[in-house]
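Note that one protein chain is taken out, while the other chains of the complex remain in position.
All chains are identified by letter, namely A, B and C, in their written order; residue positions are counted from 1 within each chain.
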Amino acid sequence: MALDDRKSDFTFVGTRPNRPDGLDKVTGRAKFGADISAPGMLHGAVLRSPHAHARIVKIDASKAEAHKDVKAIVTRADFADVPFRPGLEGEFYNVLENVMAGEKALYDGHAVAAVAATSALAARDALKLIEVEYEVLPHVTDVDKAMTPDAPVIREGAADYSVPEGMHPNVVRYHESGHGDVEAGFADADLVIEDSFVTEATHQGYIEPHACLGMLGNDGKGELWCTTQGHWIAQKTCAALLGIETSQLRVTASEIGGGFGGKTTVFIEPVALALSRKANRPVKVVMTRSEVFRATGPTSSASMDVKIGMKKDGTISAAQGVFRLQGGAFPGAPGDMTAMCAFAPYNLNNVKQIGYDVMSNRPKQAAYRAPGAPMGAFAVESVIDELCNKLGLDPVDVRLKNAAHEGTKASYGPTYERIGLVETLEAAKAHPHYAAPLKPGQGRGISCGFWFNHGGETSVSLALSEDGSAQLMVGTPDIGGSRASMALMAAEVLGIAYENIRVTVADTATLGYNDVSHGSRVTYASGLATIKAAKHAVEKLCERAAAKWGIPVDAVKWENGCAVPSGPNAGDFDPMPLADITADMGSTGGPISGHFEATPEGAGVSFGTHIVDAEVDPETGKTSVTRYTVIQDAGKAIHPTYVEGQFQGGAAQGIGWALNEEYVYGEDGRLQNSIFLDYRIPVASDLPMIDTVIVEVPNPGHPFGVRGVGETGIVPPLAAIANAVSNAAGVRMKQLPMSPPRILAALKDNG
Amino acid sequence: MVEVHLWSGLRSLTGGHHVVEVEAKTTGELLVALVQAHPQLQAPIDAGVSIAINGRVIATGLTEPIPEGSEIYLMQRLRGG
Amino acid sequence: MSKLHVSTTVNGDAVEYLCDPRETLLDCLRDKLNLTGAKEGCGTGDCGACSVTVDGRLVCSCLMLGVEAEGKQIETVEGIADGDVLHPLQQKMIEYAALQCGICTPGILVAAKSLLEKNPNPTEEETRYWLAGNLCRCTGYDKIIRAVMDTAAELREAS
Partner (left out) sequence: MDYHSPASFAEASALAANATGITRFLAGGTDVLVQLRSELVKPDTLIDIKKINGVHDITRNADGSWTLGVATTGAEMSEHPELGQDWPGVVEAMDLIGSTQVQGRATLTGNLCNGSPAADSVPAMVAAGVTVTVTGPDGTREVAVEDIPTGPGKTSLTKGEVVSAVNIPARGENAGDAYLRFIPRTEMDIAVVGVGVDLRLDGDTIIEARVSLGAVAPTVLLVEDCAKAILGSTLDDATLDALAAAASAACNPIDDKRGTIAFRTEVVGVLAKRAAKIAYARAKGENA
């Protein structure tokens, strides 16, 4: 993509206006997934397996069908036949199998049937009338156990081409990469540390449960309203699972109450549509919190071995990691991403990384903010911290010494373009936090983190109105204030006030395809698309002005919201404001709009460095995070307040993951803690203020220099907090979460 | 001709080679040429790959131009959250 | 099973509904009165997204039955603004970007308003503990706490 028009001085970009949807959000007017109803609407509920692994022998729904309030019941037979393929090639099959179980229930909470009834209570009551006969099978939920020879097989033939021969069928994808000679590198080291680390599965924990309202007729035409990070992927997937044409299903994204990756796929949406098709009425399905925990996509749990060699001066001579990720009963655990990201912050001559994707009897993992990267960073940055401690080296200096920069060969292969890791480390070193004294019982931790970021298919349409205002249609659901950023970027190009631009998240029928709001892509890709669409409109505005003036179009340029002659030779005309051109656009050539439909490829990788102080109560093992600073390269912050918000949110989620959040499974393979009481996300009183430093090293792949900021912020916290806790407690913590029982046990073991 | 660097996990499909030289002007041509050179590479390409051109990761596009002498890395398809 | 008739007052308006005894106040507000500002994030009183006040007392509307609302005065997020004039808390929440997705915002606003009515000069710690039952997954709470504290300061100056 040509970027011949880079911009570095801005009028609107970098300011902090109120978000356009603010009023709706503070008055209760904003419509989220569950906030809608339709005439004649039924309520759906899903029957879920109580077993971690069981053959479904028989489903007898006759009693439920006979109930007067029940209008439809669906099982797997009510969905399309979707072909099975190994690995991730058969993703529609995997999603269908997850949405409604086929021959086997594969985890506690797996959907086996669904009901539509005249009220939510009636639907829930009707579930108890459905009799399912199960043949319970042996199960496995632990990643290491799932790889052992005698582990129960989740699904034969699910492994793709990459898995070496002789591995258990539960290992479904394998990744190996790196360069140099790690053995030679280790031989060259003054100190080599090798250690093993474990992280538990965590949930994205968005506060809004999945909710949707579906209507599908026997003519194959349908409407779906749902809370999602991407309504086009919902459209495509639902159509495939129901055997209808994609374009016949119109999907509207509601306001979304958090996603963090967990709403990038479908769960109840195809079920609501299948029920509706059968009942011939609209069906609303809203998950309970317990269903969200049991049956949507948590992140993977991980078991990892990392070995790093260091010279006395802090130079890393070799690094090697093996990352085993469990992603539930389907292929998709991001072991490959963990491997590729783990050593990415460093300039290494000798590096080797291996990643495994392993199936177990747990729910199908979904993306969670930089999926795979935080776990690897935890293991790698813990070992680096330990090396620094043992060699008596400053942890920021060591990272600076080894930091990747423009021209470095990345651990995953290619050579970096301009990147900002060094700048974040220098900012860390200069930050007052890094020099602040620690109290007794406190420890400080540092970690770097890396994430790729993503571009993705993007469509944007911008239409000017007669009065000179603009309406901008984007296709990426706004999960954190992106409408404000889009309006700022459009204002920057058009030169009209931010307030005069109305941004709408369009439905699937009114805009071309858009990839999901994921991969930190929205401000990058929809932003780039907005800029291009606005420029497209500006070209037309210049054409109209040129025609009015009777001069060639290339003699007109756009400045501060006005067409102006491009030089003294172009003629002497007063600037012509946008509103003067749009006022009579109907008679000067018709409506003026700008469009963008493409796949921006230039997301630009991103790095962050976090500094954390933690205090550990040596008698109880309880940790408090006492100070936290996030430093991250944003490329260019369009709306700095919302960039800070992304940094703070990533840190807070990282604190939860590091200290208290985990999926706890019993011996019976059932999830033990499927409510917020026992799945402990941070509450307001758990956290300090979270300081932020926005570093701006422009991304060469974006006209304004934007790098995505949503995901990188969750990569460093696990390691940074583990390092702080380990330094406070005087014992290396190698398992997350570092719950008080684990810390107290580690302290006891340490004497 | 461009040199395409493969991740080491693919060596078993290319007879041990981790650099493959092909003739290609775009990312799409490059994938076709890779399969011509090593038919077993069809499987990883079907499973999803990204291509890094001079350090910039092209996640999915098959029409991206490949300038002569570019540094090319084949990568597993990136996924986000 | 017969339904129960309930007469109550919501944001100053006299309202009536019929409910099943198993339905919560939250169900009734959302499904019978179409006041969807209060959200169900958990149904177990752990997230606070359904916060309302009942006779001036902050509660989770998911932990109260619809039938218990008989004769009570209920206030929800829809009643915080005075006509088209936003409450200072609402204004500050927007200015501070104290919301990202906004699903927790109605509950935070109801709870914070209740705090400031009780304690016009809360410390940061008091504010954090008062709001501990209002989960926010997006912001890390930083901007929320600042918005509430700044509103308190502004209201103190104004009074």
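Just so it is clear, a residue touches a chain if its C-beta (ideal position, glycine included) is under 8 Å from a C-beta of that chain, and two chains touch if they have at least 3 such contacts.
As the structure is a computational prediction, the values presented were derived from the model and not from experiment.
Chemist: Can you list the shown chains that the hidden chain touches?
Modeler: Contacts of the omitted chain with visible chains: A, C.
Chemist: Taking the entire complex into account, which one of A:600, A:640, A:682 or A:705 touches the absent chain?
Modeler: Here the residue in touch with the unshown chain is A:682.
Chemist: Using the definition of touch stated at the top, determine which of A:393, A:497, A:555 or A:745 touches the missing chain.
Modeler: Only one of A:393, A:497, A:555 or A:745 touches the chain omitted from view, namely A:745.
Chemist: So which of A:347, A:660 or A:735 would be touching the chain we can't see?
Modeler: Selected residue, touching the omitted chain: A:660.
Chemist: Spell out, residue by residue, where the missing chain touches subunit A.
Modeler: The missing chain touches subunit A at positions 124, 288, 290, 619-622, 659-660, 664, 672-673, 675-678, 680, 682-683, 685-686, 739-741, 744-745, 748.
Chemist: Where does subunit C touch the missing chain, residue by residue?
Modeler: Missing-chain contacts on subunit C: residues 1, 4, 21-22, 24, 43-46, 48, 51, 54, 57-60, 62-65, 67-68, 111, 114-115, 129-134.
Definition applied: only the chains that are shown with their structure count from here on.
Chemist: Once you've mapped the touching chain pairs, tell me: line, ring, star, complete or other?
Modeler: Shape of the chain contacts: a line, open at both ends.
Chemist: Greatest Cα-centroid separation from subunit B: which chain?
Modeler: C
Chemist: Can you give the whole-Å distance between the Cα centres of subunit A and subunit B?
Modeler: Distance between chain centres: 26 Å.
Chemist: Quick check on the complex: what are the subunit A residues that touch subunit C?
Modeler: 16, 18-19, 21-23, 25-32, 34-35, 37, 119-121, 204-209, 255-260, 286, 288-289, 479-481, 639, 641-642, 644-646, 648-649, 651-653, 675-677, 681-687, 689-690
Chemist: Going by the contact rule at the top, pick out the subunit C residues touching subunit A in the complex.
Modeler: 20, 22-23, 27, 30-31, 35-44, 46-47, 49, 76-78, 80-81, 86, 90, 93-97, 99-106, 109, 125, 127-129, 131-146
Chemist: In the complex of these two chains, what residues of subunit B are touching subunit A?
Modeler: 5, 7-9, 12-13, 40, 43-44, 46-48, 52, 54-61, 64, 71, 73, 75-76, 78-81
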